[in-house]
Structure formats: C-alpha cells, structure tokens
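Missing here: one protein chain of the complex. Every other protein chain is in place.
Let's turn to subunit A:
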Amino acid sequence: MITEKVNKGNEVKQQAHYLTDIERQFIDHEVSLVPHKSAAVIEALKIVQHQRGWISDDSVNAIAAYLQMSPAEVDSVATFYNLIFRKPVGRHVILVCDSISCYVMKYGDIYKALQEKLHIHFGETTSDQCFTLLPNACLGCCDHAPALMIDNDLYKDITVAMLDRILKQYT
C-alpha cells in the first residue's frame, strides 16, 4: 500500500517534469484562451507532437496530468484525429491524397512508384527513419490532381517522373 502511494507520487512528479518549459508555456497560453483546461487538449497534443514528432503513452499521461484529465480521455481525443500520430513517424511525413479526383487522375501510379522507391507501404517508415508514407483524404487541390503533401509543402499535378526530384529535397 505504502509502496503504491510512493510509486504514484513518483509517477505524478515524473509526469509534471515530462513536459518541457517551452511546451508548458505554449499549453498555458492555449489554456488561457478557453473556459476550462480540457478544452485545450487538442492544442496541447499539437504542441507536444510539434516538439517530439509523435504522441507517446508518456506524452498522453503527461498532458492528462497537466490538464487534469484522465489519460483515457486524452487518448480518446488523440486517437480520433488522424494527424495526431500515436506511433513514431519518420523525419518527414508524405501524405498522398487518395480521394476521388486524385483517384480519377491515377494517384495509384504515384503510390506504386513511391512504394518502389522507398520500399514501404502506407503506414510504414523507411529504415533510415527519413520518410513515413500515409494515405490522406482530399487535400482540396482537386484541380491539380494528383496531389501530395510532405510536411508543410504541397505538391500538385504530380507525375511519377517528378518524384525523385521532390524526394531529394528531404534527404
């Protein structure tokens, strides 16, 4: 019983120190804009992911402790939104639009070429941790289909021939 309490105490202490000063500053700012702490949880997840690349179980626990929510509540939000990554991703995330206009304009050829060049399928990361390849719903770029995004950069009217030049910028 005593051990449990001590463990629990350590856990809370650890969680309190898990978030960096910068993360806490940014989260505090978001909390100041909303009526109650838990309303800032999506922003908190974005902030921590921006710093660390993805949201680990430890991050979920730390955010939960910081915003006075249960870890399950935080995780229910984190797993709902597809751009919160609950698994580690590579240094660059390639999002291939797989929605209807890109389907008509044969995004499938682009995906096939990417698979061959990077030796990964959707949901996987290259062995050098450089790229993670993910499908993504409509990027709102249908007049320039097929389209894809790498990190913050949008690429339009993609052809297989363009891929090497695009990928090279990130390696």
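The rule is short, and it goes like this: a contact is a pair of C-beta atoms (placed from the backbone, for glycine too) under 8 Å apart; a residue touches a chain by one contact, two chains touch by 3 or more; residues count from 1.
Just so we're on the same page, contacts and distances are computed from a predicted model.
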Q. Which protein name, taken from UniProt, belongs to the chain you can't see among "Cell division protein FtsX", "NADH-quinone oxidoreductase subunit F", "Molybdate transport system ATP-binding protein" or "YdbS-like PH domain-containing protein"?
A. "NADH-quinone oxidoreductase subunit F"
Q) Given the full complex, what residues of subunit A touch the hidden partner chain? A) 33-35, 38-43, 45-46, 76-77, 80-84, 98-101, 103-105, 136-145, 149, 152, 154
